[in-house]
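Only one protein chain is missing; all other protein chains are in place.
For reference, chains read A and B in written order, and residue numbers begin at 1 within each chain.
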Amino acid sequence: MDRRQLLSLAGLGALSVAGGGLVAGCTSTPAAGPGTTSTSDLSKILPSYVPNTAVKPDIAGVIGANGAVSDPVFLSYPGSPVKTVSGVPGKGGSYTTMTPLWGAIPPSSGNAYYEAVNKELGATLKLQPADGNNYGTALPPIFAADKLPDWIMIPGWNTTNLNFGQAVSKFTDLTPYLAGDKIKAYPNLANIPGGAWQAGVWNGKLYGLPAYPGGAGIPGTYYFRRDMFDKLNINPDNIKSPNDLDALGKELTSSSAGQWAFDSMWDYLFQVFKFPMKWGLDAGGKIVHKYETEAIVEALNWHAKLVAKGYMHPDAIAGQSQNAKQRFWSGKVLICGDGPGAWNGDDAKSGTAANPAYRRQAFKLLSASGTPTVELNPGAGMFGYLNGKLKEDQVKECLSIANYLAAPYGSAEWLTVNFGTAGVTYNMENGNPVLTERGGKEVATTFQFLVTAPTPTTVGSGFTQVAKDFGAWQADMVKYAVKPLFFAMNITEPSQYSSIGQAVEDTITDVRFGRKPVSAFTDAVKTWRSQGGDALRTFYDDIRSKYGTGQ
Amino acid sequence: MQGKLSWRAKLRRDRSLLLMTLPALALLIVFSYVPMFGIVTAFQSYDIYSGFSASPFVGLAQFERLMTDPVFWHALENTLVLSAVQLALYFPVPIALALLLNSILSSKIRSFVQAVVYLPHFFSWVLVITIFQQMLGGAGPLNTALREHGWATWDIMTNPETFKYLVTGQAVWKEAGWGIIVFLAALAAIDQNLYEAAAADGAGKWRRLWHITLPGMRGVIVLLLVLRLGNSLTVGFEQMLIQRQAVGRDASEVLDTFTYFYGVVNNNFSYGAAAGLFKGVLSLILILIANKVAHLFGEDGLYRK
Partner (left out) sequence: MTTRPIWEEKPTIAGQTSKTAVITVVLAIIIVPIYSVVLTSFSTQTSVNIAGGLVLVPHGLTTAAYEQIFSNQLVMHSLLVSFGITIIGTAISMVVSVLCAYGLSRSRSFGHRFILMLLIVTMFFSGGLIPSFLVVAALGGYGSYWSLILPSAVSVFNILVLRAFFSSTAQELIDASKIDGAGDWRTLWAIVLPTSRPVLAVIALFYAVGYWNTFFNALLYLPDNEMWPLQMVIYTYTLQGNAMPGTGVTQTGQYFGHQAVAPLSIQMAVVTLTLIPILLVYPFVQRHFTKGILLGAIKG
C-alpha cells in the first residue's frame, strides 16, 4: 500500500503508468469477496421468528408453490387496537435518514405527521425523502463523498452499482444485536419472518432491516381498465397471451380521441415471454443471462410492433414514466404494467376522481407459451441500514425505534406510523383509517421505508372490493410462483463490470420503442459478452459451486 | 547582482498587486489545478471506499477498455456530428444577424432589437428547454393546431433522428443573438470612409459587402472559428442531460454525458475520469491545431505568434 500512496502523492500520471504493469494484477481479483453467504452460515445469523398472533385477518393467506404465501386480507381495521410497545422507545436522540419516495415529497416543516410520529418515538428522525426514480443515481455520489445519513434505505436493485459487498462496511453489523434469539428483545422485529432478513445478510453478517416484507412479492404484472373492458364487452379471461393483447390494440386505440391501448409494456415481459429477470439456466443447465435468450428478442419484437402499429401512448414512448398512473386514471391508456402495489384503494380513489366508473384489474398471468410462471422476489427487497459510525447505545436506540416502526397491522402503533394523529391527519371511516385533506399533503411513505412489519392486504380509502379482488388475484398468482436462480442471495459482481449492462439496457429502450432495429440489440449483447458478460458467467459458475443457487 | 536587487525591489514595489491576485489564484489552484492532478484516478481502479491513496493502479487499463467500447466511440461520433451541424447551421447566423442589424438606420429600433435578441442568452438551459417543450412538444400550441386540422403532428422534441437539429435550434435561439456583439463591434471599427470611396468608384451594395465589410470582420470570424473548433468536443452538456429521457441515450450521448453517467452514476469513477482526460487532451490538441491554421492564414488567432 505504501508504494501506491507514494505514487498517488507524486500525482504523476507517467509514474503510475510505469508502475501499472506491476500492480495491475491486483485488480483481476476483487478486493473483497462477492458478499455472499452460504445456506449453512445463514441459519446462524438469521433472527428467530416469533409471530404476533394478537390480530386475526378476515381472509387468511394462501400457500402457493415454492414457498410463496399470499398476503392475508383485512377488510377493516381491528377495533380497539392493541399496544405492542410499552414505554417510549427513544432516548431523545436525533438521527438523519434518507429514503426513496415515488411521488410528491411532503413539506418538512410544520408537518403534523412527522411531528406526531417523532413525538411517539421520543426521538427525532430527520426525514429526507428523495425522488425514487432517480434514487439509484443519487446513491453513488453519497458514498463517494462519504456523506451517509445515520439511517438509510437502499433498495436491492440499487446495490448492484454500489459494490455493496464492500459498501456494507460503512454500516453497523446488526448480528450481535439481532441474531437468533437476541431479537426477542425487539418483539415487533421478531414478528418479521426469517426469509425476509435473508437478503439483508452480507458477507456472513446481518446488516439490513427489512422494508415491506412479504411472501408473494413479484416485480409487477399487467393491468387493464375493467370498466372500459366491460363497456366494450371484452372478456379479460380470454386474454392469455401476448398475441391476445396485441389483438386488442386496434379496438382500444383512438389517437384522435386521445386514447391508446397501451402504456410502456416492457418491464414485466420477462414473465410473459419467460426469460429470467437476470440470470437463469438454459435447457442444458448452463448459466445464461437474459440478454442471451431467444425469448427476450421475441419480447423486443412484440413491444416494438405495438409501437409501430401506433397502439402505445406517445408520452410512454417519450419515456415519461412518471405520468403513467395519470394516463391510466384518465383513460388515456387502457392497459399498463405496474407493480402489485399499484392496485389498492388509494389508486381507486384517484381513478374514480377522474372517472366514477374507474376500476383497475390485473390480467391473470399471461404467457407466450405453456403454463404461466412468475419469478418471486426475495422475502424483502428493500432494507434500512444503520451508519457504522453510530455508537452502541445509539444503535440500540435506533433498534428500539425500529421495533416501534415495525408494529404490525392492527396495532395502535401501526396507525401512528402510517397515518399520524386521529382527527388531524386521518379519521376512521367505516372501520378503516382515511387520510384527511391535511394528511393527504403531509403523510407519505417515509418512516415505513426504514423498516416495516409484514404488510397484509387492507382496505384503502373505503374501497373494500379492491382489497377482495386483489386478495383473490394474489391467491391465484402464488400457484405459479418459481424461485429465480440465486434467489435471495446477495452477490456483489466485480466492480469493473458495473457499467457494462448500461449500454444494453439503453439499447433495449431504443429497440422496444422502435428507434433501432433488433440487430442493434444483438450487437450490444455481443459487446456486452466480450466486455465482461462471459467473465460474469464464469463468476456465477463459481458462486454456484461455492454457495449454491438459493433454490 | 544588479538584476537580483531589482528583482527584489520589484517584488517589494508590487507586493500589494501580487496580494490582490492571491484569492483568485487560491480558488483556481483548489478547483482547477488540484483536479488536474486528480486525473491520476484515470490510471487507477478507483474505489469509493478506499479513496485516492488506497485504490489500486491499473496503468492504461481504463484507456484500453475505452478504446474498445463502442458506446464511447458512439459518444465521440455524436459529439463531432453535433459540432459539425452547429458549425454549419449555427455559426453563420450571428454574422447574418449582425449585418442585418447594422443596416437598420433608426438607432431606437436598433437598440430595441439588440435588447431583445441578447435576452435569451441569460436564460438557463432548463428554462430554454422547458420553453421549447411547451411550445413544440406534443401538447404545445403548434401540435395542438396541427392536430385540430387533422394534420400529422411534428414530434421534434422526442425524435432522435432530428435531435441534432433540435439541439442546434435551441442553441441558435439562446445564443445567436448574443453572438452578434463581437461582430457588431468589428463592424463599428470599419472605417466609414472606405465605403464612401468605394461608392464613389461605383461599387454597389453587394460589392461593398464583399470587399469591405467581410474583410473587416475576417479577424473576428477566424478568432471565433478557432475557439469553436477548439471547443468542438464540448457540446451542450446540460442540453443533452436534460433531454436524454426524451430522445434516448443513443441520440444524446456525448463525451460529457458519457463521463457523467459511466463515472458518477454507475460508480465507475476511474473509467469516467479516463474519458474526461481523453477529451481534455484532445481538446487541447484541437485548439493548438486550429490556432496554427489561423496563423497560416495570416490571422492572429488566439494568441499572436
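Going forward, a contact is a pair of C-beta atoms (placed from the backbone, for glycine too) under 8 Å apart; a residue touches a chain by one contact, two chains touch by 3 or more.
None of these values were measured; they are calculated from a predicted model.
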Absent-chain contact - pick from A:Asp227, A:Asp263, A:Glu292 or A:Asp347: A:Asp347
Among B:Val85, B:Leu225 or B:Val264, the residue in touch with the chain that has been omitted: B:Val264
Interface with the undisplayed chain - residues on subunit A: 98, 101-109, 128, 130-131, 133, 138, 141-142, 144-147, 320, 322-323, 325-326, 329, 346-347, 349-350, 353, 437, 440-441, 444-445
Subunit B residues that touch the omitted chain in the full complex: 7, 10-11, 13-14, 16-21, 23-25, 27-28, 30-39, 41-42, 52, 97, 100, 103-108, 111, 113-120, 122-127, 129-131, 133-135, 137, 139-141, 144, 173, 177, 181-182, 184-186, 188-189, 192, 195-196, 199-200, 204-205, 220, 223, 230, 237-238, 241-242, 245, 256, 259-260, 263-264, 269-270, 272-273, 275-277, 279-280, 283-284, 287, 300
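Note that in this section only the chains that are shown with their structure count from here on.
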Subunit B residues touching subunit A - in the complex, by the definition given at the top: 37, 39-40, 42-45, 47-50, 52-61, 65, 68-71, 138, 147, 155, 157-158, 160, 245-246, 248-250, 261-262, 264-269, 271
In the complex with subunit B, residue positions of subunit A that touch it: 1, 4-5, 7-9, 11-13, 16-17, 19-21, 23-24, 26-27, 31, 136-137, 140-141, 143-144, 161-163, 166-167, 169-170, 256, 314-315, 317-320, 495-496, 498-499, 502-503, 506-507, 509-510, 513, 515-516, 523, 527, 530-531
